[in-house]
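Shown here: the complex without one of its protein chains, the others still in place.
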Amino acid sequence: MDVTLVLQGLLSGLLFGGVYSLMAVGLTLIFGVMRVVNFAHGDMMVWGMYLSYLLATRAGIDPYLSFVVSAAALFALGLLVQRGLVDRVIDAPHEMQILLMLGVALVLENLALVAFGPEPTRVRSPLGAATLWLGPVFVDLARLVTFVVAVLLTVALSLFLYRTDLGRTIRAAADNTYGALVIGIDVRRVYAVAFGVGAACVGAAGALVSSILPFQPPTGLSLSVTSFNIVIIGGMGSLLGAFIGGLLVSVAESLGAVFLKPSLKELVSFSLLIVILLFRPAGLFGKRTS
Amino acid sequence: MRWAVVAALAVLLALPAVLSSYAVTIFILIFFYGFLGQAWNIVGGYAGQLSAGHAAFVGVGGYTAAMLSIEAGLTPWVGMFVGAALAALLGAIIGYLGFRFGLRGFYFVLLTVAFAEICRIAVSNIDAIGGALGLYITFTGDPRQFQFRDGRVYYYIALALMLAATATAWAIERQRFGIYLAAIREDEAAAEALGVNALKYKMLAMVVSTFLTGLGGTFYAFYLFSLQPNTLFGIPLSVEIIIRPIVGGAGTLLGPILGSFILTPLAELSRLYLGQGGLHGAHLIAYGVLLIGVVLFLPEGAYPRLRRVLQRSRLAPFSGHRGSDERSHAAPVAGHPRSEPGDERSHPAPVSGHLRSEPGSRPPPQKTLLVVRGLSKRFGGLQAVAGLDLAVEHGEMLGLIGPNGAGKTTVFNLLSGFLTPDAGDVSFRDRSLVGLPPHAICRLGLARTFQLVRPFPRMSVLENVRVGALARHPHALEARARARDVVERVGLGAREHVTAGTLTLAERKRLELGRALATEPTLLLLDEVMAGLNPTEIEPIIRLIRGIHASGVSILLIEHNMRAVMALSHRIVVLSFGEKIAEGTPADIANHPKVVEAYLGDEYVRAAPA
Partner (left out) sequence: MTKHRLTRRTFLKATAAGATVAGFPLPLRAQPKTFKIGVIHPVTGALAEPGQACRLGAQMAADAINAAGGIKSKGGIKLQLIVGDTQTKPENGRVEAERVVNRGTRMLMGSFDSGSTNAMASLAQQRRVPLLIDIAAADPITANVAKSVKDGQQKVQYVYRNFPTGSSFGRKAVQYFNEIFKEANASPKRVVLMYCNDLFGQNQARGFQAAHKAANPSWEIVEAIPWPEPPSDLSTEVSKAKAAKPDVIAPITRPASALLLFPEIRKQRIELMGIVGPGSPGLYEAGQLAALKEDLEYVLTSVPWANFKNPKTNAVAEEYRKRSGGKTFDTNSGYSYDGMFVIADILERAVSLEDPDAIVDAMKTTNFSGGLMQYAGPVVFNELGDNPNAISTMIQILSQKPVAVWPKEAALQKLVFPRPKA
């Protein structure tokens, strides 16, 4: 086996892990707080991507700036979805929540189809094809930046959850809904904010990866599936889990492409998922519940 | 109502004579998705195990039949059963992994999705079975090859498939199997405690469901003449399979069919009228909005709502769908005709000793019933139970007390199989219970209640108790009759048709007791059956427990209410920090210095008998 190839595969996988981590952060936040499985996750992210695409092509705004706009828009969407829909079925059986989010996903995907058409597209990265060569292997600068952003976002969210009053309130509501009610927390409001913040992360992530991942309206499904993979492996509700899980899945797929026929590489991540589900269902960094 | 079913069938059989071929096609899709939905319903609805990878079973069934037909010339009429068997095998493997490792809810969803995706990727990469290009079946019109020039034949086959799946679901629903599945869906741990082998019944449900789904694969393949991994194993097909039964009402007999009759034509119509203009995708937006609307306005699904409307308008309820009828009663319908079969077969009240009888072996009464030696359990850094020795004699009523966190409930969990001890032995009627699952322990005659009551909230009181009765009376009707006796006995006779979720706490405690009692135990473990009750509610419960004891059931009870413990128990064991600190008659215990120290409470002092 070609050593350079293995090294390059490892490096590319690790850096691309930043993209995966960003994808998973919003999902893990929403699940961690509300135990709601957001099947519209990928489609929300696609909207974040399209918003940054619009701003890039129409107003020339770089995705590294416009992610703020995507985040704000998705925050509003998240708030709306939570208040208008999820809130009403929070106690409904599992399958109804799934159906609801599938409906939301279908609406979002096809609104994107109506609004932007079916062609795949991608935002041109301001970094272009810039690379940094370390001997025979190279570092893709756009991915390096995304990786750093993923670290920053994870840290910022952790600070928000652990160091601010609102964050602590959200965590309290997540840990113990009943207890939070008892001590006078308006759980509905907290949920709405949490869903909003989670959705804002999804939007920001969408914008930040829009120059790396190509997208079109049906892309949402595969984004959702990959994100679920990562979040389960890392641990539902854990920010660190989403980050490490992203790196792990990405490296696994990249090395899968090195050692197997690359069209089989997703087998590696799905197998990893199954192993984790069976032997450590709370994920690598999730809280174990009895 | 039987006539309505017959009439509906007659209409469906006659329809092709008058329908256009396009309408026939739509009906074929309605039946086919109704069939797949019903097959899914058995495991996803009745058992509540949400498989979101059912497309994989369609794929395995279809590919098997197609490959056997193309490569070996085997007629799909045989191949479809081979395919279904393989699908069931895959279902058994996935089910075993998921259930054995205790994956519930969303985790099971993801496990099934992951397996389906693995199948899809694998098939896409195996050239010998067509790879991503798929398989193409040649149209010959030969009935021996499952092909027909007349589209109406497909209509009848699809209808037959749907009816077969529905008949299967119906048969399951009215038997112990179906009742157990419903109990598992409502609360698996509580079901286990009542003698339900949850793993076994979930596996059975999975196998039946995936076998049927596999049959569907052959129909799909030989109706559409092509198989591609992305369509046959893909997530979109899995979603198509699950949305109809959910919309119609998961876990109900007619829900999947109703869901298919609603969604399939709507998808067609919306594509027809919204898909023609320039706005590609508008029809799918409409479809999405519809799904959201269903969740918001019909949160139980369409069928339960429809049934209530029908009942309100005083139309006779669907006979033969009784099991599901009762399950979702939000409240007892006024004047609900008590015409259930088994009603007239009135049973005499159980004679003393009946409850403790177990078919076959009645133990010699002299021997110690339960012997616990050196029982230990550690949770991380906490030694919850440390070297506990305990014995319950036949006919004894033993109290287990101790301050909060003393490890009492852990002891119950260890005895009843919900936890496995780190060390020590539990011997019940000379048989070691260590390592046995809860349902097996229940069937040996050791039943328990839960401190935080766990009724099956969407079942009626009677149905709740019936789950317990089924442990000794496998026939649903007989179990029902037994359950009715027990319901009377615990004083809930007037409330037997009320949904358990709407009971008061006191009633729930009685229900909890009744359910455990219905399993006809030799030894009953009662975990704080009086907690949270007011004094006027406690008195009758004490009388009830005395009555149960008098009928020959030995009792081990955890109780915080000292007055009750002192009054009821022959002997008392005191736990503190997982260790036994005292044992003796109520009088001994009341004056034991260690006990006083452990409790440090005036409450205890006040409660102690003078």
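So that you can tell them apart, the chains are marked A and B in the order they are listed, and the count of residues begins at 1 in each.
We take it that a residue touches a chain if its C-beta (ideal position, glycine included) is under 8 Å from a C-beta of that chain, and two chains touch if they have at least 3 such contacts.
Computed from a predicted model, the values in this text were never measured in an experiment.
Engineer: Check each of B:142, B:430 or B:588 against the chain that is not shown and name the one that touches it.
Structural biologist: Of the listed residues, the one touching the omitted chain is B:142.
Engineer: From the list B:7, B:78, B:93 or B:272, which touches the chain that is not on show?
Structural biologist: Result: among the candidates, B:272 touches the missing chain.
Engineer: For chain A, which positions touch the chain that isn't shown here?
Structural biologist: Where chain A meets the chain not shown: residues 2, 4-5, 8-9, 12-13, 16, 19, 110, 113, 117-122, 124, 129, 131, 138, 140, 213-214, 216-219, 222, 226, 250, 253-255, 257-258, 261-263, 265-266.
Engineer: Residue-wise, where is chain B in contact with the chain that is not depicted?
Structural biologist: Considering the whole complex, chain B reaches the absent chain at 14-15, 18-23, 25-26, 29, 121, 124-125, 127, 131-134, 136-142, 149, 151, 220, 223-226, 228, 230-231, 236, 268-269, 271-277, 280-281, 283-284.
Just so we're on the same page, only the chains that are shown with their structure count from here on.
Engineer: Which residues of chain B touch chain A once you look at their complex with the stated criterion?
Structural biologist: Chain B residues touching chain A: 44, 48, 50, 52, 97, 101-103, 105-107, 109-111, 113-115, 117-118, 121-122, 124-125, 235-236, 239, 242-243, 246-247, 250, 279-282, 284-285, 287-292, 294-296, 299.
Engineer: Please output the residues of chain A touching chain B within their complex, sorted ascending.
Structural biologist: Answer in residue numbers: 37, 85, 88-89, 92-100, 102-107, 109-111, 113-114, 118, 217, 221, 225, 228-229, 232, 261, 263-264, 266-267, 270-271, 273-274, 277-279, 281.
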